[in-house]
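As you look at this complex, bear in mind that one protein chain is not there, while each of the others sits in place.
For reference, chains read A and B in written order, and residue numbers begin at 1 within each chain.
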Amino acid sequence: MRGTFLARLGKLWLACILFFLYAPILVMAFMSFNASQYYQLPFEFSLKWYEKLAGNSEIIDAATRSVGIALVTTLIATILGTAASVALFRFEFRGKRFLQIMLFPPIAIPWLITGTAMLIFFFGVGLGRGTPSVIIGHVALALPYVIVVVSARLATFDATLEEAARSLGADSWTVTRRVTLPWISSGIIAGALFAFAVSFDQFVVSYFLSEPGDSTLPVLIYTSIRKGFTPEINAVSTIIIVISMAVMLIAARFSNFGGER
Amino acid sequence: MKNKHLFVTAIAAVLSVSSAQADEIRVLNWQGYGTDLDWAVSEFSDATGHTVVHEYFNSEQEMLTKLRTNPGAYDVVLINAAFTPQSQSEGLIGPIDTSKIANLGDVPADLIGNQDLNAGGALHGVPWTWGLTSFAVNRNDFAEAPTSIEVFWDDNFKGKVSIRDDALEAVQFAAIATGQNINDISDLDAVEAKLAALMPQIKTYWGSENDWNQFMAAGDLSVATFWSGSASRSMSAGLPVQFVVPQEGAIGWLDGLSIPSSSTKQDAAHAFINWMIDPDFYVRWAAEGAPASANAKAAAALPDDAFNKRVLGDPEVVARVQFQRPVSDENREKYLELWQGLKAAQ
Partner (left out) sequence: MSARLANHDRLRIVGLLSPAYLWLTVAIFLPLSAMFYFSFLSDVPFGNTEWTYTTENYAAFFQTSTYATLLWKSIRLGLIVTVIAVLVGFPCAYVLAKVIKGRSREALFLLVILPFWSNSLVRIFSWAIVLRGNGVLDLGLNAILPFEVDVNLMFSTPAIVIGLVHSYLPYVILTCYLALQAIDDNLIDAARSMGASKFTILWRVILPLSLPGLLAGAVLIFVPVVGSFMEPRILGGRVGTYYGTVIEDQFVAVFNWPLGAALSFILLAVVLLILAVASPVLKRAQT
């Protein structure tokens, strides 16, 4: 068959990239089983960081809190972001270009500045700190990513499909539900994955806006750099990655994500 | 002014939330810096009934920002004496009620009388710990510890040197190397030239104790600036390092514990500070690696081979130390510009 050689080469390339993407993850996991506190080589097997982690409620609480906040953020950002993308795609109106451009400041301005700005502003309007403020901040940071990703998928959408459905008498809501949404479902899922990643890794906003004692995992990691973070952090990261991998693979098994058209 | 109005409303909002009287005190400090030791906090809770919650900062500027933007949120805060006058003049911290701190009687008069801690004419920070910013060497690379700061410019250690990525510290370090007063640098050009000559020697900058330990453990560095308290911790963790106070001198700093003027739990805050300068607490902390105590009784109670007694207890060493005074905003900007210019040229 033609292209077999190229196809093989392509798969090899994909394998190389996966290896590249996972190299630091593997090292991270590997070091969680290494006895040295300072990540020294040669490797010496030990489970002590997992034992310590089991007794460290601070890290476990922070990790649970982070997952919770990330899930809520993902849900809100994905819904709001998808709605906005659909409007930006479907309609022509004045100021549309401006609205699209306004998605870039949150991405371009370093999170440190945005976080500081949020701190001052939330404090100024009396919103103060706490988990609601953290979620408001996370959703806002995740939204532009969701809109950009979903819009990229929508841009490939053939508008004549909608026209056709409409000409067959379908009302606008039916068109959206039966034609548009199925087409962009993979974009929505991808947007959701991004939103989760943005929230789960976000430390600046959480750092400024969370109550003391209510810190998230990235905040804990960031602040523990000073004292020295121990391989306990590697251990908890490894556990999280393994769990999410399992959940994702199960989800992929039972869904038709990115599936056939 | 509109902003003032905003500010006041916000303070009112925050205060109304925290007005419920509870004996939970919030401490603002560097992470892993004594006050948050598990055993100390739990013993304090057992003894007094007050519970302790910690929040951390990563720079003095961040600490000030937190005090400014969260009035009422903190009850005890660690402030470097060089920042006490600024905190006092901004109204962030209040005077200490010395009658509530029994252990203050064991603190030497010269520390209690420190002019920075007594900003505004009253004691605003209880002298707690002090230490040095000097340097440490990797014993694997040195048969004998160097005695001069010039080791940083030694060709043999090119690419094995590190200093902290901090404009003030870098400038003061070079001021010592050029024989100047760190609090009144007359020849900034000499400082700049000295630092420019240092840049090619540097492998990387370090940012935290954690970085430092990892670089040393990996053998990346031979000689790097370091804090005395951190050095004692690294040594007790088994790293092959030795702390050096060179003949040219070293930077000294004094940390005090202060109480924000907006704190509503003054009694518990004073009790906690008293607990923290207690000799019993200090001796146990020092065993894990601590800076030097401001409490003379605590310092005397250390075993003779303890780092803080051996190195920092030596009067000849102390004579070489230049203690940090407050730095004006103008100088701080100037130092940062100098340091950024040097870094950008790399």
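Here are some notes:
As a convention for this text, a residue touches a chain if its C-beta (ideal position, glycine included) is under 8 Å from a C-beta of that chain, and two chains touch if they have at least 3 such contacts.
Small disclaimer: the values here were computed from a predicted structure and weren't measured.
Contact with the omitted chain, checked across B:116, B:166 or B:278, is made by B:166.
Seen from chain B, the chain kept out of the figure touches residues 1, 3, 7, 58-59, 61-62, 64-65, 68-69, 90-92, 165-167, 199, 202-205, 207, 214, 218-220, 329, 332-333, 336-337, 340-341, 343-344, 346. One chain of the complex is left out; on chain A, the residues touching it are 6-7, 10-11, 13-14, 17-18, 20-25, 27-28, 31, 39, 41, 80-81, 83-84, 86-88, 91-93, 99, 101-102, 104-110, 112-114, 116-118, 120-122, 124, 136-137, 139-141, 143-145, 147-149, 151-153, 155-157, 172, 186-187, 190, 193-194, 196-197, 200-201, 203, 217-218, 221-222, 225, 233-234, 237, 240-241, 244-245, 248-249, 251-253, 255, 257-259.
Note that only the chains that are shown with their structure count from here on.
The touching residues of chain B, counted against chain A in their complex, run 6-7, 9-10, 13-14, 17, 26, 30-32, 53-56, 58, 69-70, 73, 207-211, 213-214, 217-218, 237, 239.
Residues of chain A that touch chain B in their complex: 36-40, 119-120, 123-124, 126, 128-129, 212-213, 222-229.
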